[in-house]
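Everything below concerns the one structure shown next.
This view holds just a subset of the chains, kept in their places.
Naming follows writing order (A, B and C), and every chain is counted from residue 1.
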Amino acid sequence: MEWNVYLAGEIHSDWREEIEEGVAKENLPVEISAPVTDHPASDNVGVDVLGEEEKDFWKDHKGGMINAIRTRTLIEQSDIVVVKFGEKYRQWNAAFDAGYASALGKKLIVMHPEEHTHALKEVDAAALAVCQTPQQVVEILKYVTVKE
Amino acid sequence: MEWNVYLAGEIHSDWREEIEEGVAKENLPVEISAPVTDHPASDNVGVDVLGEEEKDFWKDHKGGMINAIRTRTLIEQSDIVVVKFGEKYRQWNAAFDAGYASALGKKLIVMHPEEHTHALKEVDAAALAVCQTPQQVVEILKYVTVKE
Amino acid sequence: MEWNVYLAGEIHSDWREEIEEGVAKENLPVEISAPVTDHPASDNVGVDVLGEEEKDFWKDHKGGMINAIRTRTLIEQSDIVVVKFGEKYRQWNAAFDAGYASALGKKLIVMHPEEHTHALKEVDAAALAVCQTPQQVVEILKYVTVKE
């Protein structure tokens, strides 16, 4: 069996690459997917493809909805969803993805610095593992996919 | 038909009361539910009922999970979920609830100040209405439940 | 058992009233629901509640989405969905509702003039009854709800 793992949340550090490298190094039967992490492309895709908007709201709306085609489909196709909350930004989309995944019964792994423990307690309450580092995620993936 | 409406999100202003009053005044066939809004009670319910914890993480975890019994059940029972993002706090639980509701096909109404438009674009993209005031929510509820 | 029946489609004739009268006269255990049939209200609800738009597309979009809160919820709550196609207008929303209801396993009754038989063959193929008059709908409702 090949496991589908979706990496949601923070796009301003290289945590996804670290997980991908760990998965490759351990040769795990894991297919990783993610949102578009090219920030300007993600912000502008709506108006780039569907035409300009004068109001910021509609610019963002068109972009948010095209991104939703990708993110919701990939979450629905996944077995495990890893959600990372970083130190900066509000990252409501990370929490939204966690809720979306949780309602679909996806297995949730949450990564965040300890300082967010209280603010994220409802999200953590839906997770099957709460950790801090990409290495921990790789260890979990190794354990659940190939350990005998 | 009685409509079940769950009011998720911000607990530091009286927006829920305003919606409840509007609904009562218009005599709408709407049953409103909400999370526990007594902040200390909500924070401490885990250890109050299930026993003290030394680590903050487990204190929060036990509380977050008991709150989940309530919030997930009420969201699952609802037809419409209104999610309000306020000016302060990160309110990841509001975004989590929005994602949870969205994945279940609940009809989502999002309230937030215009300044959060960009940060909330993924959440707004899942909503059937984005507004700013409790009065707008009441107008929508009136339209969808009793307008002929 | 009370049966929930949603009446979708054409809003320019009094077919809903005829069915409601028939149901009342026969005293059937049927609760009827419908979209907002006040055409201007339905067209303008988006901008009336959520604020003006310069572009027609966004005006319609905001309105279409608020109407969706009502129509999708009522279809999801129904046992039987009756969809009427009239002689005028394209009524894509009637066909959309028929498809939406069909995918949810709702029991579909379609009403349309014979001249539309060919154009509506895919819609009719999803129906458990195809008829022409409100009286036929009342007869079917009587048969399925109270006949012994």
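We adopt the following convention: a residue touches a chain if its C-beta (ideal position, glycine included) is under 8 Å from a C-beta of that chain, and two chains touch if they have at least 3 such contacts.
As the structure is a computational prediction, the values presented were derived from the model and not from experiment.
Asks: Out of the whole homomeric complex, 3 chains are present here; how many copies are there altogether?
Replies: Spelled out: 3 chains shown, and the full complex contains 8 copies.
Following the convention adopted for this analysis, only the chains that are shown with their structure count from here on.
Asks: Chain A and chain B share one sequence, so how far apart are they rotationally when you fit their Cα atoms? Give it in degrees, rounded to a multiple of 5.
Replies: So the angle, rounded to a multiple of 5, is 180 degrees.
Asks: Any idea how many Å lie between the Cα centroids of chain B and chain C?
Replies: 31
Asks: Could you grab the centroid distance between chain A and chain B? Build each centroid from C-alpha atoms only and quote it in angstrom.
Replies: Chain A and chain B have C-alpha centres separated by 23 Å.
Asks: Using mean C-alpha positions as chain centres, tell me how far chain A is from chain C in Å, no decimals.
Replies: 40
Asks: Quick check: what residues of chain C touch more than one other chain, meaning two or more?
Replies: Not one residue of chain C touches more than one other chain, so the list is empty.
Asks: Which stretch or stretches of chain A touch chain B in the complex?
Replies: 43, 56-57, 60-61, 63-65, 67-68, 71, 85, 89-104, 114, 117-126, 130
Asks: Mind listing the chain B positions that touch chain C in their complex?
Replies: On the chain B side, the touching residues are 1, 3, 79-80, 105, 107, 109, 128-131, 136, 139-140, 143-145, 147-148.
Asks: Write out the stretch or stretches of chain C touching chain B in their complex.
Replies: It is residues 4, 31, 33, 36-38, 41, 45, 48-50, 62, 65-66, 68-70, 72-74, 76-77 of chain C that touch chain B.
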